[in-house]
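Note that one protein chain is taken out, while the other chains of the complex remain in position.
== chain A ==
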Amino acid sequence: MITSRSAAARAGQYLALLCYLVFLAFPLFWLLSTAFKSPQELGSVDAAWLPRHPSLDSFSSAFEQQPLARSALNSVIVASCAAAVSVAVAVPAAYVMVRYRSAVSKAATGWILVSQMFPFVLVIIPLFLVLKSFHLINSLAGLVLVYVVWNLPFALWMLQGYVRAVPASLEEAAAIDGCSRFRTLLSVVFPLLTPGVVATVMFSFVTAWNEFFFALVLLKSPEKQTMSVILTHFIGAEGAADLGPLAAAALMATLPSLLFFALLQRRLVSGIMSGAVKG
């Protein structure tokens, strides 16, 4: 009786998971299907799940109309740099804030929370002026800097949780074994933080990859614009859109982050620390 009930519960769980997966995957599937449809199919009232006559016309049209390859490269550069710098700053900062508790670290934690409350429309004009005075308008470096600053509060907040989960006794054990502080951090703490670092990298990368408004305002030259900005060039006044090329370009904009996730997800495992401390 108990077995059949638990089997039914398990089946229900899988069904719920399946529904959730379908819910998540449907937009991507529809995007994929739309990108390969002809304009006539897109204008048909009987929308088919799969393209009746798959065509690459939307892709060639998208590449002809806009500098997609260049913008994709810009997005990769900006998102990768933003993710790398965010993590490089956030990991040691989070460690210090957790391990060395003081009035400063408490104030910093409070400030992190407060800084999340400012909408970007409020900061964009002052930010624009600050960047202008440093000659960082229309520069990928300027955009990277903005994304790092924008991502840092959340990255710090997230990493603090991971640092807290690393038992201090591990560091003490390493110190008793004769490890220096630097060696302890490098060989004991940081490897245990890998899942947190990966999660932070993913978060920072995807946030920078998808971000639109800062990129729109700060990058003027067509050759420096990122994917998210270029995508809006397929949309005209009053919501009219060049649907096929837009779907093709959007699909290409989605692929790098999917690939990035596929590569990093194996490292995003929380069980890495199991058995690290006995007793």
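The working rule: contacts are C-beta pairs under 8 Å (C-beta built on N, C-alpha and C of every residue); 3 or more make two chains touch, one makes a residue touch a chain; residues count from 1.
By definition in this document, contacts and distances are computed from a predicted model.
Participant: Under which of the names "Alkaline shock response membrane anchor protein AmaP", "ATP synthase subunit b", "Sugar ABC transporter substrate-binding protein" or "Cytochrome c oxidase subunit 2" is the non-displayed chain listed in UniProt?
Facilitator: "Sugar ABC transporter substrate-binding protein"
Participant: I'm checking contacts with the chain that's been left out. Which of A:10, A:101, A:164 or A:220 qualifies?
Facilitator: Here the residue in touch with the unshown chain is A:220.
Participant: Of the residues A:129, A:186 or A:258, I need the one that contacts the missing chain.
Facilitator: Looking across A:129, A:186 or A:258, the contact with the absent chain belongs to A:129.
Participant: Of the residues A:95, A:209, A:234 or A:260, which one touches the chain left out of the display?
Facilitator: Selected residue, touching the omitted chain: A:234.
Participant: May I ask you to list the residues on chain A that touch the chain which is not drawn?
Facilitator: The list for chain A reads 39-40, 42-47, 61, 64-66, 119, 121-122, 124-126, 128-129, 132-133, 137, 212-213, 216-217, 220-222, 225, 229, 232-243.
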